[in-house]
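A quick write-up on the structure given underneath.
The complex is shown incomplete by one protein chain, all other protein chains being positioned as in the whole.
Let's look at chain A:
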């Protein structure tokens, strides 16, 4: 069996008396999309924030590629190959679409302590940014300021920017939220095509997307993983049906 690229063991986070993450174990295998589902307030985003290094857990450990990353701040985790997208898009609003990607390329390359050479004419940055935008179908919007993008375009750009860090595992926080049906289908196609290169931990409410994409699913309720398995196993699990999918109803 493949060694997990992301291994979470006994992760605990509490805010005062509220337990947001309750000894969570989770493995994401290379080449797989692992979906994390659960009702609102189950602690999915909190979990993502801890994996990304934005929140410090109270206990437990996270290993990336077999090496523990507990002590690393968010930025250093990105350098190790862990990237994330945000549920509420978080881009540089005053910069062009191209510059949003170029800055990610620049930081991946290092060399940001350069003070006098013009970076906007740097083909190494521009070129790669444009290639990545073209691949995502955003080439025509490269010069647009991010503040002028539609919600769907921002969601796409979030993904392009995250990919520009060349991640080995991607944490996706509701990439389909707020997208129309056609846009969702497009996103599903994109993610499926990416899967062989980048493992993903997908937090998503759109069950159709989850069942289409996920190799494995974990169900989080009140900060605790109550079930983990393939899509079929999860669909059949009685506890999951009770807690989340709604008793007796068709899962949708």
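Following the convention adopted for this analysis, contacts are C-beta pairs under 8 Å (C-beta built on N, C-alpha and C of every residue); 3 or more make two chains touch, one makes a residue touch a chain; residues count from 1.
In the analysis below, contacts and distances are computed from a predicted model.
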Per UniProt record, name of the chain withheld from view ["Rod shape-determining protein MreD", "Cytochrome c-type biogenesis protein", "Inner-membrane translocator" or "FecR domain-containing protein"]: "Inner-membrane translocator"
Selected residue (touches chain absent from view) among A:10, A:93 or A:180: A:93
Contact residue for the chain not shown (choose from A:164, A:191 or A:210): A:164
Per the touch definition above, residue among A:63, A:119 or A:139 touching the missing chain: A:119
Residues from chain A at the interface with the omitted partner, ascending: 52, 54, 73-76, 78-79, 83-84, 86, 90-95, 99, 102-104, 106-108, 111-120, 122, 161-162, 164-165
